[in-house]
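Can you keep this structure in mind? I'll have questions shortly.
Every protein chain except one is present and positioned as in the full complex.
Take a look at subunit A:
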Amino acid sequence: MRPVIPYVTAALLFGLGVYGVLRRRNAVLVLMSVELMLNAVNLILVTADTTARAVLPHSGQVFALFVIVLAAAEIGVGLAIVLQLYRLRATVAVDDVPLTESPDPVGGREPAVLDSEAGR
């Protein structure tokens, strides 16, 4: 087995993920690109498990499992944030999100969907 093949695959997938995160406007597509990057890291970990003989056997695969669990937690919280953003602003375009909220909603964009509990 030549380890350079999965390593190059993982490097290219990571580059694609970085490109997607920077290029896409839709927050769901940004999350998909993050998944691509996490999977590239998983492939690197599993391949390194075959090339490096560590003291503890199968450490790379154990770490890959941990990364998969982390990705599951990340996608849960990320999608909750995306849905909350959609509920507030009726858009999921990440460059429409103001990084600093103006104190009065006059200058900023009005929240498109007002929910009753906000009291505004």
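Remarks
Simple rule for what comes next: a contact is a pair of C-beta atoms (placed from the backbone, for glycine too) under 8 Å apart; a residue touches a chain by one contact, two chains touch by 3 or more; residues count from 1.
Quick note on the criterion: contacts and distances are computed from a predicted model.
The complex appears with one chain absent; UniProt names that chain "NADH-quinone oxidoreductase subunit J" among the candidates "NADH-quinone oxidoreductase subunit J", "Sarcosine oxidase subunit alpha", "Electron transfer flavoprotein subunit beta" or "Amino acid ABC transporter ATP-binding protein".
Seen from subunit A, the chain kept out of the figure touches residues 1-20, 22-26, 28-29, 31-33, 35-36, 39, 42-43, 46-47, 49-51, 53, 56-59, 61-62, 64-66, 68-77, 79-84, 86-87, 92-93, 95, 115, 117-119.
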